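Take this structure first; my questions come after.
Only one protein chain is missing; all other protein chains are in place.
Chain lettering (A, B and C) follows the sequence in which the chains are written, and residue indices restart at 1 in each chain.
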Amino acid sequence: MKNKIENNSHKILSALHKIKIRFDETDAMGIVWHGNYLKYFEDGREAFGRKFGISYQDVMDVNLATPIVKSSVEHFLSLKYGDECVIETTYMFTEAAKLVFNYKIFNTAEKLVCTGETIQVFTEMKNGKMQLTIPQFYKDWKKKNVLKNA
Amino acid sequence: MKNKIENNSHKILSALHKIKIRFDETDAMGIVWHGNYLKYFEDGREAFGRKFGISYQDVMDVNLATPIVKSSVEHFLSLKYGDECVIETTYMFTEAAKLVFNYKIFNTAEKLVCTGETIQVFTEMKNGKMQLTIPQFYKDWKKKNVLKNA
Amino acid sequence: MKNKIENNSHKILSALHKIKIRFDETDAMGIVWHGNYLKYFEDGREAFGRKFGISYQDVMDVNLATPIVKSSVEHFLSLKYGDECVIETTYMFTEAAKLVFNYKIFNTAEKLVCTGETIQVFTEMKNGKMQLTIPQFYKDWKKKNVLKNA
Partner (left out) sequence: MKNKIENNSHKILSALHKIKIRFDETDAMGIVWHGNYLKYFEDGREAFGRKFGISYQDVMDVNLATPIVKSSVEHFLSLKYGDECVIETTYMFTEAAKLVFNYKIFNTAEKLVCTGETIQVFTEMKNGKMQLTIPQFYKDWKKKNVLKNA
């Protein structure tokens, strides 16, 4: 069916990245302060970029920036100082001039610690103006990495 | 109508709090790093607690903690080092054993910088177990501050 | 005596600034994480600048930056979430092209929490090159604010 084919038109790309919790990332409850998970997501995004050949540098080379315009985190378990965990970062397909990533963090027992999402747009470096059209380098990257029948 | 009466059964409580952006809260894009907004929300929540008489101390006195289980931020404008802004923290009514707050941050031009939401649950301090029933002190606080015909 | 006159050739300038400890600034020991004191010193420096008319903006207007090249903190007492404290920032006279500040943080009981020092140099914004001569705006500021018989 047409519908199914369309749903299958792009590949699911994910990257795994291992981190260890720093002492300064904990708070007086003895667990990681909730806002620090956005640092871990940033680590995950960077690991994704390394694996699939897309980086801040590519973005900067065309005088763009990719600020976060939306982020969310949902917590199921906590992490403590010294804990190791794995960040799974998944690229979410969209037709828009956006970068959408989903995140899952797992502890060493492979239990789900949290999930999250970030949305980034492309803005002009010099004036911060949002780009409504998709930058060429991102089109090329998508064609090469994400689209199935490109 | 019954429905309307129910909608009006609780008061809308909000607190305003002014902050100034620290240099270390900016990133290499020259603007506040997105994860730091969760610190500002925490400032807002604390200001709310001071204004309406509910605090971490009340929670700790009954051996509970109120970890964040969900948070989200949506960004419309950026903030720079030295910028002043106002955090508007609004208590969102819920029947559940939860604390839900909505946030709006405005810059000095009174433009909306971002919005956000946090959800907290009550957990036992000693074992982290989530409380499904509403703690008495919170029931009392709601009765006194939020419910209209209490 | 000559020596005494020289010692008295400049004024002692200090500024006080009050802050409140944020939850995210604590660590799993339940106290402020030691590295966060450098944020408080930055707050103190900024308050000093406001009081005595010298700011990052003045520095940026002449295309300079003032990176920290040395910092130290000595701790006597700890601070907890919600604690209020006062940062006393004192300008330390030097003939060199440097900005030297000393800090004392006091708790509400007026007990000394910590002391510290930072040293900043002037560097060219565009290439990071250190300036060995004193920038004119800083000479002027010193003459007006610090030197006694100027």
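The rule is simple: contacts are C-beta pairs under 8 Å (C-beta built on N, C-alpha and C of every residue); 3 or more make two chains touch, one makes a residue touch a chain.
This one's a predicted model, so the numbers in the text were calculated from it and none came from an experiment.
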Missing-chain contact among C:I31, C:A47, C:C85 or C:I105 belongs to C:I31
Missing-partner contacts on chain A, residue numbers
22-24, 38-39, 42-43, 46, 56, 81-82
For chain C, residues touching the missing partner are 29, 31, 34-36, 38-39, 42, 65, 67-75, 78, 128
Contact footprint on chain B, counting only the chain that is left out:
23-24, 26-28, 30-31, 33, 35, 80-81
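Going forward, only the chains that are shown with their structure count from here on.
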Turning chain A onto chain B by a C-alpha fit takes a rotation, in degrees to the nearest 5, of 180
Using the average of all C-alpha atoms in each chain as its centre, how far is it in Å between chain A and chain B?
26
Chain centres from averaged Cα atoms put chain B and chain C apart, in whole Å, by 33
Give the residues of chain C that touch two or more other chains, as numbers and ranges in rising order.
23-24, 81
